[in-house]
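One structure is given below, represented as structure tokens, and several questions about it will come after.
A single protein chain has been omitted from the complex, and every remaining protein chain is retained in its original position.
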């Protein structure tokens, strides 16, 4: 079983990212469970969401406290909160950032990857620099880095789920995949 | 324990009669329980009410099925329904009527008394011939015939309970008492 | 008076006989509300002008029309007196019921 | 900026410490909503005409008046941009928050 | 004695309310439904919440009615009717008229929200309120339809109702429903006409029928029709229609407006009133009447 | 740079709503309460039912407010306030102003009956409805305050809201309460003036405040105040007062009435509208505006 | 002072003697006389209270909640549909820790429309966090209202005082009306530590996340558990003042009984009569009338049923799809305490069907003649 936690901000579609990932993984026969933080979401305020992946029925309905990996959709959060809380040793921290992994000061027991999803998104006309829509791009990176599923499956899942500018979203995901 | 059932018509104040009787009996230290039929009352439609009297606490809260005596406040009911239903042998049937007891064809096991409460009431300006207010008069007769309490106690109870024309009501009760 | 479908009061002997839902299966005609009456309307047809007003205003559907004339159905007439009050010909009188 | 009564978030360690009723015992100042912001208002006081409009329309009580001049309280300013939009002197600009 | 004349029948002859029912002697509510059903005919469903009519209908397993009734919870006349209408349409019955039939308490008070909701959605129902100006079925408690000055068991003579009757018609007009009308049981032809008109319109229609209650008003049963007439003649309860919340039509022009005194005198519930109080009530009536005339003119 | 001028403050300076609260960026509801409390001062109790403000206040054991709040059930703003007022009076506090503070859903829909009941009794409370034209706290579902044509999650673009906004002000005016006013967050001085006026009157007072909601309207946070201004200028939400249900006063004369187009364009919830639909909406606005003018004249 | 009054007026007197400050109520048969008398008392000044004539029961409870939160003593009365309509607000009053007292006349639930007695209305509220008292006489009604305020205010939990429709509500009995001065001594003015006031501005009932909610509810349960002891203690105080003890149960000849009837409400009084009769016939029967149903009086019920051979619970209610509610709760209470003696669950008297001494004889006959109940529910007086 793999458990991943997403960090983002209200209004950034963090849940959509985990949902798309779940769709893609389910297409390949996995069992998945994706859920948002259970609370009040306000645009701009820090939010989290989760995904559990397994090759058999997932019975555990309790919350995820010790994820295998974390994904940070909004880079500013790295300063604001402790994104490594509960993260398992050896887990990946995948950050949407234009910085290099080494620029982040995380304990060595974690692996760090960065992807400039914002840049990719904006270039693909997904939102503006102030409010980029990065959720599809970031899934491309996750799938690649964690080796979760084939790119094609992810792109198909994006095609199913996204009704506004599906192609641009797919392109963004592909670019992120390729850059990761 | 003495149990009495009253027969009247909606709007005739049958419950008031049983309540006044209860008041009077309580004044003399009895335990009493008085209650109306449990249902929808409509002016003119046949209704019943009950009273239980005892010298000790009354625990029985079930309905009265076999009264010791019955009181018929409206004479026309004698034809309309069986006022003797469940009446115990030897019980009194006290009827508001200008007829003689013998004019009524009841089984011999019952004792019959009549009192022209309507006439007494109307004469004391309690209602009209079409809608006489006979409930106080009839209590006078009951108290006398069943020897339940002193007249004075009854009159005191009427004085306490009746706010409109208390004296006329007392007079009516006294007259009925004396005529019974 | 035209013959009324005489309907008996329904009393169930067992739960099985009852409908599943609380639901009517008969009408109220068993309930002879004529017995509620203490005054009764009597129509002096000789003065009647067949205006239909008594029929119109009877709350208990107890003025029936027979061969173009109003007839009181005493089985149900509750004796409210509206017909007498409203009759423009003043040909309905309320008389005291059985004394 | 005038010193704000700094209030910590209250976290109960046991049921006993809690009030019987669900009832507040502290304020929300621990919740630094400045962290929600992705754009920040900056006031160019040189152009300010001291009209008070930014103060009037800030939904988050984050424009404070200091010595007759408007000052943004970045601890709480959520970055909505209303002040900039409404400033008649156009002397508030919204700039991107930390990149 | 038998003359060769036909009886004059100014109303449809079909009787859909049956005898043997449990209304009091001289009940105006009984007349109200009798007239409304004469207008609507048998293909009608009634949704009746708690109110006198929930009892008048009769006791299980009997009903005095020739139309189906869904007896519903007190506060749900409108929402139940909306549900019934939707249900009927989904099972293919597009024709049956669905009527919510409620008392003033069920309309002005506890059922107002459901009614307002239906009106806002313009649900396709006719809502009829028969107004006897109090909670009668529970033994005469004040409702917000109880007029100023009236005694009820919860507005004792020492402290009679001090608030004016809620203006439900203005409230419903403010919902801009396609059709609204006031009516009185003493003008049955008018009741029938308005009900038929309502039937011919789609959407939420509201009819407010004045229905005297001898038991609750402490009046004589034989005066029920008279009271329903007086109240129109003295403009306490004028007859009018409102279309789409805007077009006011006065149905009964009153040339010779009567004072309210005689009307009050016939009812025990007003017995305690002093002349000053009656004067104030008269002023209120006059004021309301003037306002209504203005609305009708400007429409 | 420091000139020797005083800052112009057109509102009372006391802040009774605190920072750190949980309103969205640019929330109009937040401004609405800020202004109302500036007018009422600290001796005020708020009864707040379920709505965004139930969340904005903060989470247990914290509150952003300097006045007491009773958070009450969704449908009970008015009845809870009535109870609080009665309770305060019985314990000797005759002065505190009791305010029911509810959203449009809690006012136009689920709380309407309690409000109507309070108004009928003329209970001594100020009822303020901040209107953001949908159920926002649950994620943007239609309420009966949602305007025609708007998208919400329960009125999808394929089938946007097809019923007009319920005219709550006409409904409350029909209750003839002593005071009623409309207001918009974009005219804070007007909000304060009306609230103070309301405070000076006894009985049930109703204030209806237009409160733009960037989140629910899919508009930019910085446009909140602009939208609240446009809506007055284009007469979609005119500012007026009604006394005793009769005396209408227009507070803001509009000489140069703007078309609604610009207003709609700023909001994502109207993005799907076609020109024909907008034309119909404009007609509705014109019609309502004309009616209002008439009422104000004839008053 | 002794007076012949109906059960409904007993509630009114209870509310008056307790000096209720705010009353908000809505009429419903068979409760109307409660409200009528109280509105008269308010009109003529006998009672100094605000009477809010609300437009529904939902608002009645909301107004009581508001008043209680503001620090006033609040009372209401209702029945069946009205109580059901209050359901959400019942949860509110208890969760908000407000000691409102409510008189409920037990009336069966519609449809079909009914105005007659059974306990399904109040027992359907058993999970709302209210204290529930069941009365068997008008005397008990007056006394219990006063006691209810005392207990509720001490522990910040609302109380429901329950009486049967007609069999109590409309039945006149002799009642010793307590003296006002003595009541005042027994029940001091309501003075909660926190209330809605600008002098100490607090937000009551705000958003409460998973990190705190459970503790608040834990505290409610812990206080609920204190109610039993409090009722016994203040019941003794009451006895000292007024000569009548207000306990958790009314146990009659339970000590040596082989069969114990478990009853409640007026049927529990009628059972008394049946027990006397059966004792005359040599049957060792006792009657345990439950007066306090919430919190459930675990200890005393366990103790009093300990020596019996069989228990026969007579429920005037039913939880459809399970058992009668007293039977269910009693079994839950005595499970694992002592031997597992047979508990027979009878259901009788729904929708106003009379429960007579003969009903109890039938109950006892059945219990004697069967080793174990066999059926989940044994129906008494149903035309099957």
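We just call them A, B, C, D, E, F and G in the order they show up, numbering each chain from 1.
The rule is simple: a contact is a pair of C-beta atoms (placed from the backbone, for glycine too) under 8 Å apart; a residue touches a chain by one contact, two chains touch by 3 or more.
Bear in mind the structure is a predicted one, so any value in this text is a computation, not a measurement.
Of the candidate positions F:44, F:79 or F:144, contact with the unshown chain belongs to F:144. Residues 81, 84-85, 87-88, 91-92, 94-96, 108-114, 116, 120, 123-124, 126-129, 131, 204-218, 220-221, 224-225, 227, 294-296, 298, 318-323, 325, 327-329, 331-333, 335-336, 340, 342-343, 349-354, 372-373, 376-377, 379, 381-384 are the ones on chain G that touch the missing chain.
Across the interface with the omitted chain, chain F contributes residues 50, 54-55, 60, 71, 73-75, 109-110, 112, 135, 137-139, 141-142, 144, 153-156, 158-159. By the touch rule set out above, chain A reaches the unshown chain at residues 18-19, 22-23, 26, 30-36, 38-40, 58-63, 65.
Everything below uses one rule, namely that only the chains that are shown with their structure count from here on.
The most distant chain from chain E, with centres taken as the mean of CA atoms, is A. Centre-to-centre separation of chain D and chain G, using mean CA positions: 52 Å. A separation of 57 Å divides the Cα centre of chain C from that of chain F.
Annotation for chain B: residues touching 2 or more other chains are 40, 42-44. Across the assembly, chain E contributes residues 22-25, 55, 60, 109-110, 112, 144 that each touch 2 or more other chains.
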